[in-house]
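This is the structure I want to talk about, given as structure tokens.
Removed: one protein chain of the complex. Kept in place: all other protein chains.
The letters A, B and C name the chains in turn, as written, and every chain counts its residues from 1.
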Amino acid sequence: MLQVEGLSKTYNKSSRARVRAVNNVSFSVEKGQIVSLIGESGSGKSTIGNMVLQLTKPSSGRILFGNQDITRQRSRSSLKEYYRKVQGVFQDPFSTFNPIFRVDRVFAILHREFFPNEAAEAWQQRVEAALLSVGLTPAAVCGAYCHQLSGGQLQRILIARALLLEAELLVADEIISMLDASTRIDVLNLLGEMRERGLSMMFVTHDLSLGYYISDRVIILYKGVMVESGNTQTVFSDPQHPYSRSLLEAVPRLDVRWDELPPRPASRHEAAMFNPDCDKGSPRMEQIGEDHWIAVRDCLPGTEL
Amino acid sequence: MKKYISRKIFMYLLTFFVAISINWLIPRMMPGDPILNLISKLSRQATNNARLYAELNQKFGMDKPLFSQYLLYLKNLTQGDLGQSIIFYPKTVAAIVSKALPYSLTLTIPAILLSFLVGNYLGALAARKKMLDNTVLPFWYVLTATPYLWLSMLLAWLLGSKLNLFPISGAYSFSRLPSATLSFVLDYLHHWVLPFASIFFVQLGGWAIGMRNLIIYELDADYSKYLRALGAPDKLVRRYAYRNARLPQITGLAVQLGVVVVGAITTEVVFGYPGIGLILAQAILGQDYFVVQGAFLMVVLCVLGANFFIDIAYIFIDPRVRHSMIGD
Amino acid sequence: MRLKDNDILHYALRNRKLRIGLAIIAFFMLVMLAGPLFARWEARERAGLYPSAPPNSTNWMGTTKMKEDIFSQFIFGTQSTFLIGFLAGCIGTTIGLSIGFFAGYVGGWFDELLMMLTNILLVIPSIALLIILAAYLPYRGVQIQSVIIGCTAWPWVARAVRSQTLSLKQRGFVSLARISGVSPLRIIFEDIAPNMLSYVVMVFILQFGGAILYAVALDFIGLGPTRGISLGLMMQEAFQNNALQVGYWWWFIPSGLSITLIVSGLFFLNTGLDEVFNPKLRDQ
Partner (left out) sequence: MSVEVENLKFYYRTRKGSVKALDDVSFSIADGEILGIAGESGCGKSTLSNGLIHVCPPMELAGGSVRLDGKNLPLDKPDEMNTYRFRNLSIIPQYALNAMNPTVKIGRYVQDLMQSRGIDYSAIEKLFADRLRFVRLPEGIQKRYPIELSGGMKQRVVMVISTLLNPSLLLCDEITSALDVSTQKVVSALVAAFRDEKIVKSVSFVTHDVPVLYQIADRILIMYAGQVAEAGPTEEIIHAAKHPYTQALVAAMPEMASTYRQKKHASIPGKPPALLDPPEGCRFKERCPYRMPCCDERPQKRLVGNGHEVYCWKEDL
């Protein structure tokens, strides 16, 4: 479905200091699969999301969607075609809706941009069907302003919007970090249901427990570098990279206290590990298990793992 | 740090270069031949225009291509030769303008600085005392809305001709010659008060209002809340808020310089104060374009110089700017 | 901009500064529209019985040295000053808005270039530029004067609008519009501009007031409209004929006062709106 190869993004804050926000990241998202990008602030996870949504231009690397390299596309029609299949939901629901219009304007824009010749009633039917499928009563939502609705409702409207376009890939950038504990589970369960219906997703978050709960594969990012990736269970039960291990130990859990965490066996690949703090250049991804990869230093030829 | 300053210097040089070019370009943009244009205006002056026409032609080198004219213009400029004045015929423009500059500076600089200090203080006061805020604040709005020239005329008429407290024309009484004696200085100050007052009061309102709004924002900032949560007395909270609110006012000072020039020009005309403004007004009435251009360059030079100075000084005043410049 | 709840309307009606500002502007609009009906003479017509007469029954505001009726000059002067302020305000705001919008939204070298131009014009005192422009114009009408004032007054607008656009551009609804395939132009005018409507109105009011002050200054130093009358021109004539020394107060007091009142009315309106839209500034 989505193939990302060697993606990098550098911002030059001032002519000397060039910040490498994303450093040679490669991964893929298959159909009906949720891949979560986990990392703390400044790890580049949102930048990757924005590049997949073509809101930011990558400095290098390729993004293939159905074997078409979208970073080379220029025309607006090809861009629109892409947005027909790839959609996004953003972090702050109250900023994603223009405060001076009613919320259902987002649907009207879709009607005008993507289905200009569809009859109004047919379109209204599809809107109401989509709203119902995300657990919202159309009457309560249509015609309201965004400050009259809760964060959970607004995010679900955006998901309904993606359903209306029959999108195949959804980029969810921290969509529940602004929601209350009780409503955030609703949205997560909704994402789970949509995965069953074949929608694949890139779930960007800084909360490991959410990643663990919802995603099939996980990618752990640190300072723009993909330090570890693979099947969620394998990575979380047997983390190898020192950063993923410290991250997993720092997560506050409800079942065990920090000082009572069982000690983990030593990492098997300590020597070859790529440490973004001190190693320069780009890492190489090395497979160390069935669907379990870690970033290794490229400059040590011949070290067997 | 050095990179930031060098970029600033480049910007100001570029700005000055653009100002000069505009000054040179405008007469040429106007319809018709600029020289004929000037001559037709000059013909009303009963000077022998044949000689003047030859001199102007030679001065502008009109036959040469446009670009070399421009180089000629720049060359003259570097030697401080701003051309010949028409209405004050024998004197060169450079002489006239440099004689008028000190008067303008002694009028505008004190007016700007004092109005800045007093205005900010009053603004901070208004943010504190509700009574002051409701009574005096609207008066300040009217002050900033007053055209400089009207306030000058009011003061000149009221305190000058009606009550005869202050002279209302010239920088010093005609019977005296500029000398360093005390009596001359007193007489000079006596003439200086009214023009100073008219610039000072109009500027005052602007600073006071600006400070009042800025302080209210600072008093509502997180660091003020934290100070109050730690039981710090109002005196400290206000001291910090006042210091931080004054920083954006300093950048405001740089922008305000360009605006205060308007006031200076019209005030000088009302009081016949022999500064750049008066020269400029007389040159316009007398269609003397060389003096107009010369005065324009002097005004632009002063404003650019002051702005550059404030920009550089601001780096040392506000640590946030210094930090963002060096990068963390 | 639709008033979401009546909160904004509630504060707007109670805001003292807003009410004062509106009252002053309404009064002068009345003077401008109904005034000509009462003006018995043309601005330059020989009217009164004797020159430099103080206000009396025939000439309500007295006459000038050239026996012109000051009251009719006042009416037509207010009209032209208002017109210049309005036109220059529109031109200045439009230029400033479009440069600010496109520099802010497009970014990159385009933004770099426009901002360099803006910074240059911001530093050069616009009055100096105005004088140079006006001095060389063979014929100066009211329209031409508003064009040159408008063209030199836009830099601070461009800089302010650019920073507003930059902050709005980061908002989610702009990204949502982009991934809905909406064209950049439409995003600017349908998403970004309406959110800045209150700000644009305030910018226009400040431009309006500023333009009047510039126009008056230009008229006073002899660069006013070559034909017709304006409040600034009235004061210049009063000054030329040493009304100060001789004490013809009625010749320069009313015109100066009305300029001050118009501009302070505008400033009150602007501050009132500012307080309505960000409550922190309200009177404590």
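The working rule: contacts are C-beta pairs under 8 Å (C-beta built on N, C-alpha and C of every residue); 3 or more make two chains touch, one makes a residue touch a chain.
Since the structure is predicted, the reported quantities are computational estimates derived from the model, not experimental observations.
Looking at the complex as a whole, the chain kept out of the display touches A, B. Note that of A:Ser28, A:Ser60, A:Asn189 or A:Gln287, the residue touching the chain absent from this view is A:Asn189.
Of the options B:Phe17, B:Tyr223 or B:Phe309, the residue whose C-beta touches the omitted chain is B:Tyr223. Of the candidate positions B:Leu14, B:Leu74, B:Leu117 or B:Leu236, contact with the unshown chain belongs to B:Leu236. The missing chain, though absent from the display, is touched by one residue of A:Leu7, A:Leu208, A:Leu221 or A:Val296; that residue is A:Leu208. In the full complex, subunit B touches the hidden chain at residues 221-223, 225-233, 235-236, 240, 243-244, 247, 318-320, 323, 328. By the touch rule set out above, subunit A reaches the unshown chain at residues 40-41, 150, 180-186, 188-189, 192, 206-210, 212-214, 232-233, 236, 246-255, 257-258.
The rule is simple: only the chains that are shown with their structure count from here on.
Taking the mean of each chain's C-alpha atoms, the chain whose centre lies closest to the overall C-alpha mean is C. Most remote chain with respect to subunit B, judged by CA-atom centres, is A. Averaging C-alpha coordinates per chain places the centre of subunit B 21 Å away from that of subunit C.
Centre-to-centre separation of subunit A and subunit B, using mean CA positions: 56 Å. If you average the Cα atoms of subunit A and of subunit C, the two centres end up 50 Å apart. Against subunit C, the residues of subunit A that register as touching in their complex are 50, 53-55, 76, 79-80, 83, 87-88, 90-93, 95-100, 106, 109-110, 113-114, 145, 147, 158. Subunit C makes touch with subunit B in their complex at residues 17, 20, 116, 119-120, 122-129, 131-133, 135-138, 156, 209, 213-214, 216-217, 220-223, 232, 235, 238-239, 244-247, 249, 252-253, 256-257, 259-261, 263-264, 266-268, 271, 274, 280-281, 283-284. Interface residues of subunit B facing subunit C in the complex, by the touch rule stated above, are 11-12, 14-15, 18-19, 22-23, 26-27, 29-31, 37, 130, 133-134, 138, 141-142, 144-150, 153-154, 156-157, 160-162, 168, 209, 213, 216-217, 220, 255, 257-259, 261-262, 265-266, 269-270, 280-281, 284-285, 289, 292-293, 296, 299-300, 303-304, 307.
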